[in-house]
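What follows is a short report on a single structure.
One protein chain is absent from this view; the other protein chains keep their places.
Chain IDs A and B follow the sequence of writing; residue 1 opens each chain.
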Amino acid sequence: MSVYLLQAEDLSIQGEGVTIAPFSCALEAGGRLTLLGETGSGKSLIAQAIMGSLPRGLVARGRLLIDGERFAAADGRSRRALWGRRLALLPQEPWHALDPTMRAVAQVAESHRHVAGRDRRAAHRAAWADLTELGLATAGSKLPGELSGGMAQRVAFAAASAGGAPIVIADEPTKGLDAPRRDAVVELLARTPERGGALVTITHDIDVARRLGGEVVILRQGRVVERGPARQVLTHPQSEYGQRLLEAEPGRWPRPAPLGERQAAVVSARGLAKARGGRELFRDLSLAVSPGEIVGVVGPSGCGKSTLGDMLLGMTPADNGDIHRAVDHRFGFQKLYQDPPAAFSPHWRLSRLLDDLVRRHRLDRAAIGPLMARLGLDDHLLARRPGEISGGELQRFAILRVLLLEPCFLFADEPTSRLDPITQRQTLELLVELARERRCGVMLVSHDPALIERICDRRIALGDGRLREVEPELDPALA
Amino acid sequence: MTTLTLHATRRWLPALSPRQGLGAVLLALLLAFAWLVPWLFDADPARQQMTRILQLPSLAEPLGTDHLGRSLLARLAAAVQLSFGMALLSVASAAIPGVILGVMAGWRGGWLDRVLGSLADACLALPGLLLVLLLVAIAPGNFWALYVGISLVLWIEYFRVVRARTRILVASPQLEASRLLGFGPLALFRRHLWPELAPQVLTLAAFGAASAILAMAALGFVSVGLRPPTAELGLMMIELLPYYHEAPWAMAQPILVLFVLVLSLNLLAGRDPR
Partner (left out) sequence: MSVALASRATPRWTAGLGGLLLQRLFQAGLVAWMVGTLTFVLTRSLPGDMAYRIAAGRYGHDMVNTSAAEAVRTELALDQPALGAYFGWLWDLVQFDLGRSLVSGEPVMAELWHQLGHSLGLAAMAVLLSLLLGPPLGLIAGLKPNGWLDRVSEVAASVLRALPPFAVGLLLILIFSVSLGWLPAAGHGRGAHGVLPALTLALALAAISSRVARNAMADVSQSAYYAFSRTKGLNERLSFLRHGLRNAAVPVVAYLGVQFVYLIEGVMVVETLFAWPGIGHALVHAIVARDVPMIQGTALVMGLMFVALNTVVDLLCHWLDPRRRI
């Protein structure tokens, strides 16, 4: 008998243009392993290969030892009987992973009944007990559509772990959650190893990896770049990629050049108030953005960050208060979007979209080339459609499009939250640099306080003080 | 910058899937048959020859004759022309207002949306064929009553699909971004709405044409549609039914043609968007 709860030897995955190089790991009771990497690094596939749930066309090789039993990785079906009982998988997007037509408590109870083998009554009692323990006593009789992202994550956790599996694999458990909720999930995950289980976490978030501790493996393009104890890898990485990844953490970014003297505001607001769905978002809010200034906005999900920006742009009316815009020209107020592909029609080549803009505003074509070079956009990208280039490239193209109109105010609504850390840093640095240079005021929304703290000249925190008394988690639309 | 314009291709109509391609080929063959036959053969769909009734296919009559000695070749060609012509006409007169009203309702919202929505609901209160039947009862055997009835039923689908899609797109970041960049309604429609709507409109048009053809044939079949001696597929079937024993091949022809016509349109439609 091995001392390990979970052991993988030379686990590799192949097929359909995917190659994951042989990967080995070993976790004893109480062990924690975190796979860290950007999108496309193959970290989720490793989890699926352990589970035996790889999509059709992908084949795993190597040997696995799970809770004392040996398996050939290639035979995925052999692990089917372990699901829920010895191997638990926390799904990527809990909101979608819960049956939309079944109440939360029933989804937990069925695991107790059919996986753990309790009778109907005991299963229901156990489900309610689980939910109460997770602070979800009121949410049990709700449907997933009525839960917030954080609540759905906890329900999914309860449903997945009701079978008492000692090994838990969590696939991007903090995706789309804001900072406080992210920390809560980390605490929840840490329970498994604390109770003598083993935890494998897959994440792109360095902070999550740091908080979980244990062993960290950095993956890139299907290869292990670096591995070791979290304390060591996440403070003094040896590999070049590991160092870049760490450098991309907002806390380590260089501070931007100082703003210099504040000039007359490009947009200012006084006594703003807004309510939505009968709930007050903010009241008596005043602010001003100077040319070239970066103003950061932070706050929990649903606190009205986007609404505030849209009000400054004149797209959403305020309930109260007035907004004054120093109108340079009609199109001087622009916006960058959270999800770059969503901000473009997917059917046209970028060249066509750029052409439209040039023609509409009779722009000087000579200005395009140098700006593209500044943004690191290659000419050949223009022959592609928005879905055919990476998110980072597309966001930089969005910046190009906006800057060609020489705006005086730019509202950037979480412009990098869907990008990988390294791309995020590169994109934001460019944005700040260009904004300073072109005297364009920027209002930057982010759910990452460290990022705002680092690059912004000023900070607005929404959703604090008296607005705290509304529990945001009660509203399903907010997560 | 010349490369910019060179690379930009027009994408007014969506690319066809293999399944849709098969439908397009079948339809093209059938239409070629319908329009080439009167041109190549001296065939009159109404000419009766009582001496040559229910004849087997021969060189002179490649598809044989019916119970009145009329050339089945000529009658089938005429029937396809009639069915397809009527389908095209009613699809066009349903799609154009349907799409325009749908975009208006989805874009503007408010009272306009509510008024148009109620109008569509009212047209849907009765099953389509029943409405067509009542209109046809007012003007029996009249092509135009049939056409108005079918168009009145068909426009609603375009309206509903286009309205729902438009409503989503108008609220989307992509449209908002372009609007902020200064583009007007026409440019927004061309760049953002039409590329999304076109495949769905094409699908609805193909399905709509198929249901128009089926409706006309159904009414002809129960003798409340067009009147004899018009060459119409449903009518031909019911006329030839009594002679099934003597001339099964004659009976099979209109059924087969209707089948291929509707099948080709259904294939062309691709996946049902509903």
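We take it that a residue touches a chain if its C-beta (ideal position, glycine included) is under 8 Å from a C-beta of that chain, and two chains touch if they have at least 3 such contacts.
As the structure is a computational prediction, the values presented were derived from the model and not from experiment.
Of the options B:76, B:214, B:231 or B:247, the residue whose C-beta touches the omitted chain is B:214.
Note that of B:21, B:62, B:85 or B:127, the residue touching the chain absent from this view is B:127.
Considering the whole complex, the residue from A:53, A:138 or A:320 that touches the absent chain is A:53.
Contact with the undisplayed chain is limited, among A:160, A:202, A:318 or A:440, to A:160.
Not every partner is drawn; the one left out touches chain A at residues 51, 53, 83-85, 88-89, 91-93, 96-103, 110-111, 114-115, 143, 145-146, 156, 159-160, 162-163, 276-277, 301-302, 305-306, 337-339, 342, 413-414, 477-479. In the full complex, the hidden chain is touched by chain B at residues 121-122, 125-131, 133-140, 171, 173, 210, 214-215, 217-218, 221-224, 234, 237, 241, 244-245, 255, 258-260, 262-263, 266-267, 272, 274.
Heads up, the rule we're going with is that only the chains that are shown with their structure count from here on.
Residue ranges on chain B touching chain A, taken from their complex, read 1, 3-5, 7-9, 11, 172-174, 176-178, 180-183, 187, 191-192, 195-196. Within the complex, the chain A residues that touch chain B are 313, 315, 330-331, 333-335, 337, 339, 342-345, 347-349, 351-357, 360-361, 365, 368, 379, 382-383, 398, 401-402, 405.
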